[in-house]
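For this depiction, one protein chain was excluded, whereas all remaining protein chains were kept in their positions.
Letters A and B name the chains as they come in the text, with residue numbers starting at 1 for each one.
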Amino acid sequence: MTHRIDFSKLSVCDALDLAILVEEEAKDRYEELADQMTIHHNEEAARFFLRMVQIELTHERILTNRRRALFPNRPCVVTRAMIFDVEAPDYGDARATMTVRQALEMALGGETKAYEFFDRALKEVHNPEVRDFFGQLRSEEQEHQALVQAQIAKLPPEPVITAEDVSDEPVAH
Amino acid sequence: MDDLVIGMAGSGGDGIVSAGESLIAAAAYEGYSAMMTKSFGSQVRGGESSCRVRLSTTHVFNPGGILDVAVALNWEDFLKFGAELPVSGATVVIYDSKTGVEPAAIPLAGVAPKEVFAVPIGDLAKQATGTDKAKNTVVLGLIAGWFGIGRQGILRGLEKRFAKKGLALVQANEKAFILGEQFAKEHPLASPRAMDRPMGVPGKKMLVDGNDMCAAAAIFGGCQFFGGYPITPSTEVMQFFTREVWKYGGSALQAEDEIAGIGAALGASFAGKKAMTATSGPGMALKTEMMGLASIAELPLVILDVQRGGPSTGLPTKPEQSDLFMAAFSAHGDVLRPILAPTSVADTFDVTVEAFNIAERYQTPVIILSDQEVAQRKETVDLIDTSRFTIEERRRPTDAELTDYARFRLTEDGVSPISHPGMKGGNYQGAGIEHNEHANPTASGKVHAAMNEKRFRKLAPLRLRRDLFHIEGNKNAKLALVAWGSVAGICREVFTRAKGEGLDVKLLVPWLLYPVADEVYRDFFASVRAGFVVELSHQGQLYRILRMFTDVPAGVVSLARSGANPFQPDEILAQLRNAAVSLQQPDVSVPSEE
Partner (left out) sequence: MKSSAAPALPVFQAKDFKSDLKPIWCPGCGDFGVLQAIYRALAAVGRPPHEIAFVSGIGCSSRIPGYTTAYGFNSVHGRALPIAQGIKLANPDLLVLVAGGDGDGFSIGGGHVPHTIRRNPDITYIVMDNQIYGLTKGQLSPTSPRGLKTVTSEYGSVEAPVNPLLYVLAYGANFVAQGTPADMAGLSEVIEEAIRYPGFSFVNVQSPCVTFGGEEAQVKAHRAHMKTLKSLGHDSTDRLAAMGLAQLYGQELHTGVFYRNPEPPPTLDALFRERQETLAGKALPRERILDAFIQK
């Protein structure tokens, strides 16, 4: 959810910058999630989230290069303060013993949120160039969703014994 | 006569304590050394009331033992004070004839005072003022008349006190005073007991109690914040702060409870200001957790404990020295808290200033262990030259130290430069949890051991502080006295008298009770074969602590008893004499040196 962006006033440059920040926010979130998994000794999930970090970085780089090519000298006027949890998956969905499947589902949730964000934006944007651009971004998010779903489909079935079953009791401090 | 001990008792409504206040104020003005203590029943007002004023042309160390003068406005109330107002055959007894008791039949069991005066105190008051309410002023006149003290001062005091209520009242009181004086002149003492005049110029002594002295000293020492809660007998400290500290740019908070009081003070210290709290035994118990936090967070903090009778609610208005164990040991975990004990109102100033200096220098909570007697007695104090005191500030980080600042850096002396909010680059997380040099939480045994070691090592120099001990007497004396707090005042008199009798005794009075300065005690006890650690606690707490941390010769024993049983110089002197005699006799139980 965002409260401060007036989509009708955005230029293409602004839209690009916004998209970059969305990727950056998602990347930061995946970094945090990877840390959480590492601290809780969930190596598999940590590795997955680190891969997501790389993926988001790649997306960010692509957009940044595009921005540099199109608008080399334009200052950036959008800030992280304008977006809040656009593509970044929900903290609340993480679990210490989460499986890769659950982590993928979290990522899917993030991509879905991002899709909805750009979908909403489209409704408020009037500038045709910006509309076009947001349309592209929305499609990309759809592709990402599909990619993640394909990954999920490829997964072997969840093992009979889960980490939750064998985990030690929580520790009081 | 150079020393006079006056004890007075009546009911609260008689204003007998008020009379004592006037008397000591007059004595102070005239240049006497004087001390005043008060004692009450449990009623908030109107119960039995007594006071004791001692004045001398030489230094007064304690409020005295046997009364030279006893004033009883009624016998029921006087007797309620029992051993606090001891009378002997030599005491001049003055009482209100209205009690209907014959001079030969005064109800003082076991004593036959030679000079007893049944004075129509109430009637004289009525004569002067139309009511018997001015009894206390008549008493002042009697004392001035018989003992030649305080006339000028008392009359000045009466004028100041009653001026607001009008000239008529001032004059009536003056008349009451004069009637008392007249009675005394018309009925002279069989053996005249006029006090010698004090030497020196009048108007040059302070008159102050221990609590006010502590608060004033704290502000002098730079204390900018007080957090506390009312508790007898320390509340006056908070009252002083809530009245005065604003004038110096500081704040005082009467908090919702003892814990909040010390919590606020700790917060103020974290924010970079010198801070203190004050309480008594029950409050110390509640504050224990916060003191532990101060120790591990390495924050300067001064905690005044004005000891009273314990345990639990105990005896709120009586002195005792039974909080020492708690002050030293009440902490979960390994904690070392410096403890200082004033022995008089005068040295409450020095001790308080030093407490703040130690707190700042070593970034630690420091406990000032006072007691009800020192805290609430009024004492004349010679002018203090404040310029001879150094005020210390905590070690702040340099600019270089603020780049990659480590709040708990393991330094050579164990003291790490300390920042506070507002200081750029000094950001850190204060915490009660164990931490590493960068203040991050840790459960590592190695780091924990290193931090404990640091927190103890930084305080090690205190054990070498010979300046925090008062030692008197022949270095090689075999007989010793050790006393602290208000009891030290009794023992200093005992020491002087013992020396006068030719007893070869030495005296040690510690200001620093903890950590135990083992070298100081070792040197002191080296020559000692017999002696007493005199204190007011059932367990003899200092004695026990000394035996924990240093070698105490077998012949040095504990002379200790519960509070509200004040020591008399005579009884300690008697014990010393006995010990001296037994030292002279060959004694198989004392191992000979091979």
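As a working rule, contacts are C-beta pairs under 8 Å (C-beta built on N, C-alpha and C of every residue); 3 or more make two chains touch, one makes a residue touch a chain.
Nothing here was measured: the structure is a model prediction, and the numbers come from that model.
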Check the options B:V93, B:I143, B:L158 or B:M290 and report the residue that touches the missing chain.
B:M290
Any idea which of B:P397, B:G430, B:G485 or B:G531 touches the chain not displayed?
B:G430
Touching the hidden chain in the complete assembly: which of B:E256, B:D399 or B:D467 does that?
B:E256
To test your reading of the contact rule: which positions on chain B touch the chain that is missing from view?
25, 28-29, 153, 203-208, 212-213, 216, 219-220, 222, 224-225, 227, 244, 246-251, 253, 255-257, 259-261, 263-273, 275, 289-290, 293, 297, 349, 380-381, 383-384, 386-387, 420-433, 440-441
Missing-chain contacts mapped onto chain A:
1-3, 32-33, 35-37, 39-40, 42, 79-81, 84-85, 90-96, 98, 169-173
